[in-house]
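Apart from one protein chain that is not included, each protein chain of the complex appears where it belongs.
Chain IDs A, B and C follow the sequence of writing; residue 1 opens each chain.
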Amino acid sequence: MNGHKVAMLGTGLIGDFYTMTLHGPRGRDEVAVVYSRSEERGQAFSERWGIPEHTTSMEKAITHPDVDVVVIGLPNFLHEESIAMAADAGKAILCTKPLARDAAEAKRILDKVESAGIFTGYLEDLAYTPKTAKAVASVASGAIGDVTWVRSRETHPGPHSAWFWDKEKAGGGAIVDLGCHCIEVIRCFTGKGNRPVEVMAWADTLVHPIAAEDNAVVLIRFESGALGQFEVSWTFRGGMDLRDEVAGTEGTIWLNHFLRTGYEMYTTGGGEGYVAEKLESTEGWLFPVGDEIGELGYTAMFNDMFDSMDRGTEPRETFYDGYVVNAVMDAAYRSAETRQWEPVEVEWRGGKTERISKTIKTHDGHAIVKEELLPDGRRKLMLSDKNTGSIFDVVSPG
Amino acid sequence: MNGHKVAMLGTGLIGDFYTMTLHGPRGRDEVAVVYSRSEERGQAFSERWGIPEHTTSMEKAITHPDVDVVVIGLPNFLHEESIAMAADAGKAILCTKPLARDAAEAKRILDKVESAGIFTGYLEDLAYTPKTAKAVASVASGAIGDVTWVRSRETHPGPHSAWFWDKEKAGGGAIVDLGCHCIEVIRCFTGKGNRPVEVMAWADTLVHPIAAEDNAVVLIRFESGALGQFEVSWTFRGGMDLRDEVAGTEGTIWLNHFLRTGYEMYTTGGGEGYVAEKLESTEGWLFPVGDEIGELGYTAMFNDMFDSMDRGTEPRETFYDGYVVNAVMDAAYRSAETRQWEPVEVEWRGGKTERISKTIKTHDGHAIVKEELLPDGRRKLMLSDKNTGSIFDVVSPG
Amino acid sequence: MNGHKVAMLGTGLIGDFYTMTLHGPRGRDEVAVVYSRSEERGQAFSERWGIPEHTTSMEKAITHPDVDVVVIGLPNFLHEESIAMAADAGKAILCTKPLARDAAEAKRILDKVESAGIFTGYLEDLAYTPKTAKAVASVASGAIGDVTWVRSRETHPGPHSAWFWDKEKAGGGAIVDLGCHCIEVIRCFTGKGNRPVEVMAWADTLVHPIAAEDNAVVLIRFESGALGQFEVSWTFRGGMDLRDEVAGTEGTIWLNHFLRTGYEMYTTGGGEGYVAEKLESTEGWLFPVGDEIGELGYTAMFNDMFDSMDRGTEPRETFYDGYVVNAVMDAAYRSAETRQWEPVEVEWRGGKTERISKTIKTHDGHAIVKEELLPDGRRKLMLSDKNTGSIFDVVSPG
Partner (left out) sequence: MNGHKVAMLGTGLIGDFYTMTLHGPRGRDEVAVVYSRSEERGQAFSERWGIPEHTTSMEKAITHPDVDVVVIGLPNFLHEESIAMAADAGKAILCTKPLARDAAEAKRILDKVESAGIFTGYLEDLAYTPKTAKAVASVASGAIGDVTWVRSRETHPGPHSAWFWDKEKAGGGAIVDLGCHCIEVIRCFTGKGNRPVEVMAWADTLVHPIAAEDNAVVLIRFESGALGQFEVSWTFRGGMDLRDEVAGTEGTIWLNHFLRTGYEMYTTGGGEGYVAEKLESTEGWLFPVGDEIGELGYTAMFNDMFDSMDRGTEPRETFYDGYVVNAVMDAAYRSAETRQWEPVEVEWRGGKTERISKTIKTHDGHAIVKEELLPDGRRKLMLSDKNTGSIFDVVSPG
C-alpha cells in the first residue's frame, strides 16, 4: 500500500489535473520531479503543487533515482521520444491520450515498451468516469441487450495551448484532441473485442484560421454491426459538452458528464474562483460539476493504474488500446480525404464478435415484425409474409 | 374567419392526430367526410370524431360537394393517386409527410398541382412545434451566429401499421418514416435557401425481420459548409426520442420535444388512460408531454395552412419542400449503397448561400487562433505564424 | 361558433397576454374597446393590438353596445368597482387573479354577480397550463393514489408595475401576487371538494424597501390530511421559477413550467427580441419556453371560458374559487402575525373529504410496516407488535 514516486513530464492543464489527483484523492503517491521545456513554467508548477524538484532536462527527470513511474503529459509530438527514454530507463510509464500522432508511431511505441517489458498504462480518463464505468458494467451485464449504436460527443471552444492547434505537432485537429476520447468510450460500450471494421468521416475547418479540422463527425462500423458515432468540435459555445448515448436491443443509456449533472447555479457575477474546465462565463446560469477530477475519471484512472501496477496485472486502458484508437483516427483522416468508408488498419488482438442477434418470433409461419396491445384489449400483429415478404396486419382477440 | 370543410383521407394514427387538431384547438373547421379503404375503420373513425359521412370511395370523398380541402393521411404509395384526383377536382390539398416515395414521384406530384393551380401544403408537423418555430426565429435573428451543425434525432420502437414496415409500400424504412422529419427540421435551421449539396448515409437492418432499414445515420453537407446530421431508429427503447441540437458560431440550441419537457411522473401503475404517443410502459418513471398535439406542432401547422389558404399566400411548408426532402432521402439511399458521398439531385429553386464567415483577427500580422484571459489577469494569445502557419503562444499583460 | 366582443379593462402585462391570446390562438373573438386610466397607454395598447376604440372611461368601455364580455385586467383595488359596474350592465365578466384583496371583498363581489345572474369566470391561468391540466386529470384517475403533499412554487425578481408593490393597492405582497396562483394549483391537485382547514405562514420583507412581504412560505392543511405548501418570492434570481410537485401514495408528479421545459440556449448575445417573461438576461444560458401563452395556460383558459359561456355551463375556475383563494390568503396573513396555525374562514360549498386511506396489511396479526425483498431472495418484514406497538424484523424464505 505504499505510494509511488512520480516524474511528471509536462506542465500544461493536463499536468495540473494529474498532479491534483495524485496529491489529492490518491494521496499516497508523490510527484518527486517535474519536467518542463520552460524553466519558468517548471518552477511555477513545482511551487503550485509542492514538488521538490523541477528540471528542463527530460532525461534528468526520467532517470531520477527516486522515481519509479513516469507520467507523460507532453504534447503529442514528444510522446515517442519520452516513452523510449523511459523504457530504456526501465521505468513504469503512464502516457496521456492520444498515444501517438498516428498508428505507425503508436505501433513503434507499442513495440518499444513491449520489448522493454515494463508496465505501461494509457491515461484515457473518460473511460474511467464513474458514470461510464457503471454504465459499461451495466451493459456488460446485459441490462440493455445487444448494443446497436453509441454516440459519444466532446465539444468545447478550443484547447488552451498553441501546439494543439498546430497540425504537425498534434497530428491533426479536433479528431486527435477530442475524438481519441470518444473512440475509446465507444469501444468500452461496444466491447473491446468487437473489431472496428471501417470508418466514415466528415471533417472541416469552419471557424478558426488553422490548417487542422475544427469540426468533425465520424462513424465507425463494428464487426457486430453496431455503429459508433462521434462528434467533436472546437467551435462549441456554452462550455464543454461531454455526453454519451448508448442504444441496445433492450434498453437505452444517456450520460451527461459536464453541463447537466444536477448542479445548476445562477449568479449575477459576484464571488470568486475557478468554476470548471472550459466554462465560457462566470455569470448567468452556470453548470459546474461537483467533484471535477472525479467526474472526469482522473481519480478512478490513477487508482486502476497504480493498483494494476502493484498487483502485476494489466490496467483497463492499455497502450494497445491507444494504438487501436490511433488506427481508427487514421482511417477517419483517410476517409475525410477519399470521401468513402475506409478500413481500420490494425494488428487485431481481439477475437471475433457475432452479429447482433435477431431472435425472430413467428405466427402461422410468418415472422412477427411487431406486436401491439390495442386499447380495447385485442392484439395486433404486423407479420412478414413467409412467401412474399410483404407485411400485413392481423388483429386477434387478446 | 369562417372554417373549412375537410375530406379526411385515411384513418390511421395520423388521421386521428389531424382530426383531433381540426375539431379541437382549431375549432372552426370541420371534417365533413372520411375515406378509408376499410368500411369498418371508416365507420369507427367517423363515430370517434363525430364526422357526418364515411366512405370507401376515395373519389366520393374528394369530390364531395361540401368539401373545399382534402387532407391526405394515407400510406405513401397512395399519395400520387389521391393528389392527382384532388387536383383534378380543384380542391386545396394538404398532404402528410413524406410527400412521395422518391424524388421522381414527388416531382410528378409537384408538376401536377402546379399546373392545376390549386393551394397545397406539406404537413410537416415537426417544423411547426412551438420550440422549433421559436428557435428557428431566434437563429434567423442572429442569436447564435452562423449555423455550423444541426442534429435532428427521431427514434422509437417502430410504427403502428404494417405498410410502414413494407419497403415497397413506404418507399423505404426508418429514413422515409422518420428521416423526412429530420431533414426538414435541419433545413429550417440551416436556412431553406441553403442548398443541400451531398449526403453520406449508413443504414442497416439490425433487429427486425424486414427488408427495409431499421436504423440509419445520415450526414448532409450544405452549401454554406454547415453539416446536418440525423439519426433515425425503429429499435429505440424507452419511448419516442425527439431532439434537435443546433450549433452556431455564437451560440447553441438544444430542444427536447418529448421525453424531457418538464413533466415527470412516477406511478405504480394505477389510473387509466392514454399517456402519450409511443410510450413503452404505463408504470415506473414516465415522461408525458402536456399538450401533445401542440408540442408535436399539429396546432400551429394547421393554423398556418388555413391562414395561408385564406390569405392567398404560401404556407411555411410547401410541396416543393417535400420534394427537396425526397431528393435528400434518395441521395441517402444511394449513399448507403455506394458507400460514398452522393450529390443531392434536385431542381433547385433557392439561391446561393455564402460560406460560413470567418472573421480573422490579427496580432502583429499573425492570425489570432484563440485568446484567453489567464487567472492572473494576463492575456494569452495563440497565434498562427503569418509565414509558416505554425502556431505559437504569446502572453502579454492584460 | 361565433366569437365574442370584448371590453378589455387594463393595459398592463396581463392585458397584453390576454389580448395576444384572444387575437392569436383563439382567433374568433375580438377586443372591441380597451379601457385605460391613461390616455397614452390606452392609445399605445389599441395600436399594438389593432383595437378599434380606446377610452379612459371605464363605464364607456363596459357599456359599449357591441361588447358582451368584460375582461378585467386591472389592479386589485379596482376589481370590485369594475365588476359591480359590469354586473349592473348585465355583461359576462372574466376577472384576473386574485379576485379581490381579501375574502370580505371577494364575498361582496360573489354576492353581487350571483344576484345579477351573469356569467363569470376566474382567470387563473396556471390552473389551465397543459401540464397541470393533464396532471390533474391523471391524479383524478388514480394514477398516483391519494395525494399526500403538493408543492407549488412561483418566484421571480418582482412585478413590473408600481401598484403590485403597494400593500394598500394590492392587498398584500408576494402572497397576493403569486400565492393566489399556488393556492389554486394546490386545490386542483388535492381536489376542489377537499376543504382547506388551516394555514401556517412565514412571511418577511428581506430585500426590497417596501411594507409588503417579498418572501413567504405557506402551509395549508386539508381535510383529507394532505398538506399544501407554497413558496413565493420577489427576490428570486435567474428568471421565473414556476414548478409544482405532487406526492401520492402510489406515485409522484413533478412539473416545471418555465425554466426547464426542454428548450436550452446559449448565446453570446447577438440577435434580437423578446425571449420570455421575466428572464433576467439576454446572453449566456437561457431557457425560453416554446409557446409562452400556451405553456402559461392562457389559451386553454380562454377556450374553457368561452366554451362554458356558449354552452351555459360553469367554467373550471369560478369566482367562488377566487373567493376560497382569498380566504386562504387571509388566513396566511393572520398566521404570519399570530405565528400559529389559523383556520380558513370560508362559506364552504364543497362536501366532506375522507382522510387519506391506510390499508394495513397484517402478518400473524401484526401490522406490516414495510416489506422488502432481500438480494438473496428472502423476504424481510418490518412488523408492528400488535400488543406493544414496538417494531421488529422478521426474515422469511421468499
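Just so it is clear, a contact is a pair of C-beta atoms (placed from the backbone, for glycine too) under 8 Å apart; a residue touches a chain by one contact, two chains touch by 3 or more.
Source: prediction; values computed, not measured.
Counting contacts over the entire complex, the absent chain touches A, B, C. From the options C:G238, C:G262, C:G284 or C:G297, the residue with contact to the chain not on display is C:G238. Touch with the chain that is not drawn comes from one residue among B:Y18, B:W149 or B:F287, which is B:F287. Contact with the chain that does not appear here is found for just one residue of C:V217, C:L242 or C:L255, C:V217. Checked against the hidden chain, the listed residues A:M265, A:I360, A:L373 or A:V395 yield one contact partner: A:M265. Considering the whole complex, the residue from C:G248, C:G294 or C:P315 that touches the absent chain is C:G248. Within chain B, the residues in touch with the undisplayed chain are 237-239, 266-268, 280-281, 283-287. The omitted chain makes contact with chain C at the following residues, 144, 148-149, 151, 155, 157-163, 165-166, 168-169, 200, 202, 204, 206-211, 215, 217, 219, 221, 225-227, 229, 231, 233, 235-238, 241, 247-252, 274, 339-341, 356, 358, 360, 367-370, 372, 375, 380, 382-384, 389-393.
Although one chain is not displayed, its contacts with chain A can still be listed: residues 1, 3, 25, 27-28, 129-135, 137-138, 141-145, 250-257, 260-273, 288-291, 294-295, 299-300, 303.
The rule is short, and it goes like this: only the chains that are shown with their structure count from here on.
With centres defined by CA atoms alone, the chain at the far end from chain A is C. Chain B has its Cα centroid 33 Å from the Cα centroid of chain A.
Look at where the CA atoms of chain B average out and do the same for chain C: the two points lie 36 Å apart. In whole angstrom, the spacing between the mean C-alpha positions of chain A and chain C is 48. For chain A, residues that reach two or more other chains under the stated contact definition are 237-238.
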